[in-house]
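The structure is given below, and queries will be raised subsequently.
As you look at this complex, bear in mind that one protein chain is not there, while each of the others sits in place.
As written, the chains take the letters A, B and C, and residue 1 is the first residue of each chain.
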Amino acid sequence: MKLGYYPGCALKAHATSLEYGIATDAALKSLGVELSEIPDWNCCGASAAHMTNLDLTRALNVRNLAIAEAAGYTDLLAPCPLCAKELCLANHEVKEDPKALAKAQEAAEMVYRGTVRPITLIQFLYEQRELVQRKITRKLPGIKVCCYYGCLHTRPKEAMGFDDTEQPVTLDQLCQILGLEPLEWSHKVECCGAGFTMSRSDIVARLTGRILAAAQLAGAEAIVVACPMCHANLDMRQGEAAADAGLGKDFQMPIIYLAQALGLALGLTPEQLSLGTHFVDTSAFVQRLGGEPQPAAAARAAEEK
Amino acid sequence: MRLQLSRGQVDSDWKHEVERRLGHKSAECYQCGKCSAGCPVAYEMFHPVHAMVRLVQLGRMDEALRSRSQWVCVACETCSTRCPKDVDPARVMTILREMAQEHGTVNANEIDIYDFHQSFLSSVARFGRVYELGLVAFYKLKRPFKRGPQDMLTGLRMMRRGKPGLLPHKIQNVAAIRRIFERTRLAKSSDRKPD
Amino acid sequence: MSRIGVFICHCGENIGSVVDCPRLAATLREHPGVAYAADYRYMCSDPGQSLIKKAIEEHKLTGVVVAACSPRMHEPTFRNACAEKGLNPYLCEMANVREHCSWVHVDKEEATQKAIQLTRMMVEKVKNDEPLRPIRVPITKRALVIGGGIAGIQAALDIANAGHEVLLVERLPSIGGHMAQLSETFPTLDCSQCIMTPRMVEVARSPRIKLLTYSEVESVDGYIGNFKVKIRQKARSVDMAKCTGCGSCWQKCPSRKIPNEFDAGLLVPDPDDPKKTLGYRTAIYIPFPQAVPNKPVIDREHCLHYQKGKCGVCAKVCPTGAVDYAQEDVVVEEKVGSVVVATGYQVWSVGKAAKDYPYIGYGEYGYGTHPNILDGLQFERLLSASGPTGGRVLRPSDGKAPETVVFLSCVGSRDNEKGFTYCSKICCMYLAKHAMLFQHKVHGHGQSFNFYMDIRAGGKSYDEFTRRTIEEDGCVYLRGRVSRIYPRGDKLVVQGADTLSNAQVEIEADLVVLATAMIAQSDAEALARKLKIPYDKDRFFSEAHPKLRPVESQTAGVYLAGACQGPKDIPEAVASASAAASKVCALFSASELEREPVVASVHRAAPPVFSICYGCFFCERVCPYGAIEHEEFRDRKTGALIKTVAKVNEGLCAGCGLCAASCRANAVTLKGFNDEQLFAVVSALDED
Partner (left out) sequence: MSQPESTFEPRITAFVCTWCTYAGADLAGTSRLKYASNVRVIRVPCTGRVDPLFIIKAFERGADGVLISGCHPGDCHYTAGNYYARRRWIVFRDLLLYLGIEPERLQFSWVSAAEGGKWADLVNDVTTRLRTLGPFEGYRALIGASQGPIG
């Protein structure tokens, strides 16, 4: 299976979330999906452009959509939900509003016919869940996790058109397939502070503190995310978040990418999935996965080596 | 100061322009407060989301454009997702951010947020993608004494983990991106004129 | 010797878990006069009732006491059970050992002691009970409807269409009420007169409706099924039989400067002729062109003939000689079986009504005296095509078209200090309609503002309507009240608040409309006294039960319709009128009716005593129902008056017992609660 791929700056350019790119590449490869990066893509503008200039963000994204369309892709995987949301929103708006399309095409110097469907990693894997089920070589042994979707996986509803905006379930179902034990909890779609990482880290600390506390209350051993921004905010500021929430000690809550969990279930090693580069130590989480690979899978793994 | 309400104000060009960009009348909002109820950063706002929509309804341009609220808005879309009247308050906030730039009334208290957006965009305009280290440097250098020491530890920890990358990813057709920026420049000036 | 059966109900655990029921039964079994006592889990169930019925037969019981729940709950149940076995139902009483005992006390011993006493008290009462028979009264199948607004018209038509005669009494010269004054009606915007006038004509045409306009109810006597009413037909000064309604008289009448009540006193300079003022009527007039009956009346207070004795123009020009200056009020007496009160409401006028009201009004609004401050009804006339301006919205001060109009909700309503505590209910909707119609009339050249506290638009398509006013017609709603209105130049400065944006606001307005409270008619109390119906603190007539008997008054046979009961909009007024009409029809479906026999009676004895009543008639003075009559005893042979004593009209008596408590001779007693019964109950107290 060959899939149009828009990695976005987070996964490629800013290396803050490099592990997400690495893990996504590795996991999808072992799932048998070939990611074909579209040529010369540009930044989607999130969050600075969509915060400050609607025409700019629309034009930037129409350029990417037109590139994907010209390259012959229908589905365009954007593992970063901020990118996916910008692509989807631009896609939705230019389809609804011919004037907006004309303006964006003119600015981007490209023609876009509206044939591309940008999708998030969750959406892609959910649609391919039978493949995932088939391909995984081991079940992750019932680790209690909270699935954190963040704000933009399902919003705006009319642009994303996927899952429930308030009580999404697709990531939970995927985690279940991987053998994890997703918990019911309150903060699935609460905002983490997104682009305020640097400019208003106090807001990020306040918001992530609420999320981490809710996950802790639910009894999570880890939080599963599929967004580089959520990951950065949740992973990097746990000390500040704990302090803001008035807690004595750090949360020490491992934040795991869906791609990393998938990779582990597909038999990849923690190193291959860059699990060692997180701020919060993931080794305890990885150790909990200590269950032996299934004999057949182990044999296949040995063979591949 | 008593607010003078008149037809000229509640039916002003400014209000019509907001509504044009929004695609519907601000009067559709019935001020239920659902948006403000779910807003994760409402605690930072003097005028929470619903009050910002109210300012638009009453044509109170100055207060709306000088407010901090639109700048601390994280654009998480929670408000718009839950709005019972499909007023799209998140879009209202975006429009107010655009207009504050156009009118040169970006709230001085939230200059960090604004600078970060600008640093981000100048990075994109320059390379076609975000150059993270460059963005951070650019942002910090705008106010080195205040921003320089912030997050030093986090930065060090990131370096030790090999992130962010040292070199920019530059796309081939950067010129096209620059032209996009040119053509979509906000009406008056995107330069900041702090009040 | 009494043979009383005592039946104690456990009510599942409700009584049984606190009161020791077997002990209660055992104790009562020893009580003098008790022939049988038993306890049972659910006395109201079929087996429980069978237990009572069986005991009545087997033990030949002369009375029954059921110690169970409140008599307000199951007294009819147990009385019916007794009646089935031939025991007079009024020999069955209940002791309330649930609501008044087991549910409110914790200590079991205390509760059981109290239950024993309560049950003993009722046993003592039953010992003194007398068998009573329901009262039967005949019915006059003819209804009186008071008030010819939409509610009265609806009730009259419904009753008449069901085949009964109706007497419709209207105080004003024409029926139609407030609804005839309205321009368009929310939320459909259909023209009020277009839907109203056909109903008025139907009233005029109906062979079963006797219409008495310019008439008022003088007195109401009698009781359900048998009322006697006196109606004063005020002198119209026009012979209705001769008048053809041609209009010559009012065209020639020289007294032309009388503000028309139908236009709510609204006066507007004529924009086409600055010397003229619109909104006046003549002294001989019909209130509005579609009036029913379409015949004029002379307003004697303003007529030159009556005031100065000079004029006689109308009589001269009348082609049929119908004008009759010598006409006098006529009081007619009619018999009816039921009464529908549909006297409606009035609009509170800010400050102006201070004379007949304890309320002062709003000084901060200039007591509404500025010509450009209107009330809702006046603005309604300004919008109406039949209004003084023909539907053009013009300022009363100078006849110019206003650009900025400010509407104020809750003027008098929901204001504990200056007005009334209640919500007038219709204002939110009619202000939305006013703003909408204003915007339509000025085609986008105007701006309206509406100060409100809450938008109360509960009703079919109501909220959608108010939203339309805001969203489509651009009326700006400001959540807050107005603190002051004062003139500046030819404008009115309106100072208020918008709490949604935490701001004090100020608007320069051309016109201000006050949605003043909907209040009870000023003579509501007087009418209530005539009808002997209760009213609430705001003088709206009280319904017998706010939920389950919403159109009945406390007086049997008197029903309520429309806004005389409290603020109502048109559909609600019509619905309540139809409901009242159906109550009347249900009453008329039988030839006679039965009533509870709890009524007073005056002692009677054989001659020569006749009665221990010595005719002081103090009872007559205290009776709220006028149920005390005089009975004369005369010598059979000579016809000489021996004695005049009191007698109770059982049809009128409601059974309050005031007469019994007041009687100095102890001659009056209340059946079911007579002195012997109550003394027995009181005396049962000390038998611990």
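As a convention for this text, contacts are C-beta pairs under 8 Å (C-beta built on N, C-alpha and C of every residue); 3 or more make two chains touch, one makes a residue touch a chain.
Nothing here was measured: the structure is a model prediction, and the numbers come from that model.
**Q** If I'm reading the header right, one chain is hidden. Which shown chains does it touch across the whole complex?
**A** Result for the missing chain's touching partners among shown chains: C.
**Q** Have a look at C:Ala322, C:Ile373 or C:Ala654 and name the one touching the chain we're not showing.
**A** Missing-chain contact among the listed residues: C:Ala654.
**Q** Thinking of the whole complex, not just what is shown, which of C:Cys21, C:Ala111, C:Met179 or C:Leu492 touches the missing chain?
**A** In the complete complex, the chain left out is touched by residue C:Ala111.
**Q** For a quick check of understanding: of C:Asn96, C:Ser255 or C:Ser424, which residue touches the chain that isn't displayed?
**A** Of these options, the touching residue for the absent chain is C:Asn96.
**Q** For subunit C, which residues touch the unseen chain?
**A** 70-72, 96, 98-101, 103-107, 110-111, 113-114, 117-118, 121, 532, 534, 536-537, 554, 598, 622, 624-625, 654-658, 660-662, 670, 673, 675, 678-679, 681-683, 685-686, 688
To be clear about the criterion, only the chains that are shown with their structure count from here on.
**Q** By label order, what chains touch subunit A and subunit C together?
**A** Chains touching both subunit A and subunit C: B.
**Q** Given the contact rule stated at the top, which pair of chains has the most C-beta pairs in contact?
**A** That would be the chain pair A-B.
**Q** For subunit A versus subunit C, what separation do you get between their C-alpha means, in angstrom?
**A** 68
**Q** Between subunit B and subunit C, what is the separation of their C-alpha centroids in Å?
**A** Subunit B and subunit C have C-alpha centres separated by 60 Å.
**Q** Whole-Å distance, subunit A centre to subunit B centre, using C-alpha means?
**A** Going by mean C-alpha positions, subunit A sits 24 Å from subunit B.
**Q** For a test of understanding, state which residues of subunit B touch subunit A in their complex under the given definition.
**A** Counting only subunit B, the residues touching subunit A are 21, 40-41, 43-44, 72-78, 80-82, 90, 94-95, 97-98, 101, 112-113, 115-118, 120-121, 124, 128-132, 136, 139, 150-151, 154, 157-158, 161-165, 168-169, 171-173, 176-177, 179-181, 183-184, 186, 190.
**Q** Can you list the subunit A residues touching subunit B in their complex?
**A** So the residues of subunit A in touch with subunit B come to 9, 12-18, 40-43, 45, 47-56, 59-60, 63, 106-109, 151-152, 155-157, 165-166, 189-191, 193-196, 198-201, 203, 206-207, 236-237, 277-279.
**Q** What does subunit B use to touch subunit C in their complex?
**A** Residues of subunit B touching subunit C: 2-7, 10-11, 25, 27-28, 30-31, 47, 50-51, 54-55, 57-58, 60.
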